[in-house]
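Subset of chains shown; positions unchanged.
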Amino acid sequence: MKKVEAIIKPFKLDEVKEALQEIGVQGLSVLEVKGFGRQKGHTELYRGAEYVVDFLPKVKIEVVLSDDQVDAAIAAIIDAAKTDKIGDGKIFVSDVSQAIRIRTGESGEDAL
Amino acid sequence: MKKVEAIIKPFKLDEVKEALQEIGVQGLSVLEVKGFGRQKGHTELYRGAEYVVDFLPKVKIEVVLSDDQVDAAIAAIIDAAKTDKIGDGKIFVSDVSQAIRIRTGESGEDAL
């Protein structure tokens, strides 16, 4: 199993969520973060206004899925999150060794 | 070392925290998240009311611990977090290669 983390523009959350559901994702978590990428200290557009700030508000989606869903999930996120303007975000992938669904006790991919 | 992440119902935080302390956990972090599992789009009970929403508020506990604490931690979390109602949550386990306690410089399991 893998964890895919996507840090995206907040207004893209619903589109990315729907794109992930379309490829079969059945659960995910969303966290509010603030961050910067390479334009730190420069201006970036946020809700139509230019900001010169260190940190900009982003949302981070965390989704644990099976290895064979990773490529489709990445493609779905890119497709939904991309605006072609700076600050579109990053995707990171890492390993998950175990998953458990608390109510049922199911584990592994059955738990996702 | 491993990181155990548990996404649970917010009102279960204190019980889960105490269950983890009873098995010897000495530190943990808590994050507010919103998320959905398999009932997305259906109703789920939250604070006694039914909600038809995409995302429900959850808390995520992150605890880094030694490999030999993982099974006890999972059992403790399940035992404390379970209500047998939908939305009880998920547990994910992943590897951590290094840990450092900033004040003392201790590293590895000594740092936990």
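Per-chain numbering from 1; labels A and B assigned in written order.
What we mean here is this: a residue touches a chain if its C-beta (ideal position, glycine included) is under 8 Å from a C-beta of that chain, and two chains touch if they have at least 3 such contacts.
Since the model is a prediction, treat every value here as computed from it, not as a measurement.
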| item | value |
| --- | --- |
| Full complex, copies of the single sequence (shown: 2) | 3 |
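Here, only the chains that are shown with their structure count from here on.
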| item | value |
| --- | --- |
| Cα-superposition angle relating the copies chain B and chain A, to nearest 5° | 120 |
| Where chain A and chain B are represented by their mean Cα positions, the distance between them in whole Å | 20 |
| Residues on chain A engaged by chain B in the complex (per definition of touch) | 3, 14, 17, 21, 26-32, 62, 64, 94-103, 105, 111 |
| Residues on chain B engaged by chain A in the complex (per definition of touch) | 2, 6-8, 31-38, 40, 54-55, 58, 60, 70, 74, 77-78, 81-95 |
